[in-house]
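The other protein chains are all here in position, but one chain of the complex has been omitted.
Moving on, here comes chain A:
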Amino acid sequence: MGMAAAAATESQQFHVLAVDDSLIDRKLIERLLRTSSYQVTTVDSGTKALEFLGLRENDDGTPNTPSISPNNHQEVEVNMVITDYCMPGMTGYDLLKKIKESSSLRNIPVVIMSSENVPSRISRCLEEGAEEFFLKPVRLSDLNRLKPHIMKRSKLKDQDQKQVIPEKIDTLLEVQKQHQPQEEAQPQVQPNLEQQQQQQSLQQNNNNNNNSSNKRKSMEQSLSPETTDRTRPRYSGIATVV
């Protein structure tokens, strides 16, 4: 009872930005998230989501002409973005890409929702850095899978801010080993080759690696017997692709 209350209090600190062009689905996701004790803001487009996050649509992280808010810090802190895939104009995938390409926003976990179970779409989103892919209609049980992502990310954020950014890959591996005690005991299966191909900062690498292991984890979890029936068919298409 005490632990549940503590967990609820922890979630209350987390702010989720939900993006969906459907009014009904916005109402639904808002209710689901509030029931799970998250703070919620809903917007009806990717463009508005980026505005809310403090990023202008053409922003690639480089300094811009002065605007109301500096483009390298969020106007309001957002701990997770959950977005519909199919939206007019900017799709959920486009939004995901913009967030992951932004130096200020790339650490924010992004979850994609879709009414269609298209394995190639799911892979594409996960590869681009989405934490999870939910089939609509989204249920409360789906949201329970969000907690580890949002918790891990908030811990990492505190960690990374204290790190010096090294360029060597072996230093990267050293730092990853330091992070492991904080995480659940999941082996980092990521081979070195993939890391070498990424010529980015430590922060980016850490997040990408964590993304990959989370993706694998979520895919493995979905195939394990403890998951709901709804999850199994969702990924059965993926299993053959992988």
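Heads up, the rule we're going with is that contacts are C-beta pairs under 8 Å (C-beta built on N, C-alpha and C of every residue); 3 or more make two chains touch, one makes a residue touch a chain; residues count from 1.
The rule is short, and it goes like this: contacts and distances are computed from a predicted model.
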Undisplayed chain, where the name is taken from the UniProt record, one of "Adaptor related protein complex 2 subunit mu 1", "GPI transamidase component PIG-T", "Histidine-containing phosphotransfer protein" or "Kynurenine--oxoglutarate transaminase 3": "Histidine-containing phosphotransfer protein"
Hidden partner chain, residues of chain A it touches: 22-25, 27-28, 31-32, 35, 86, 115, 136-137, 139-140
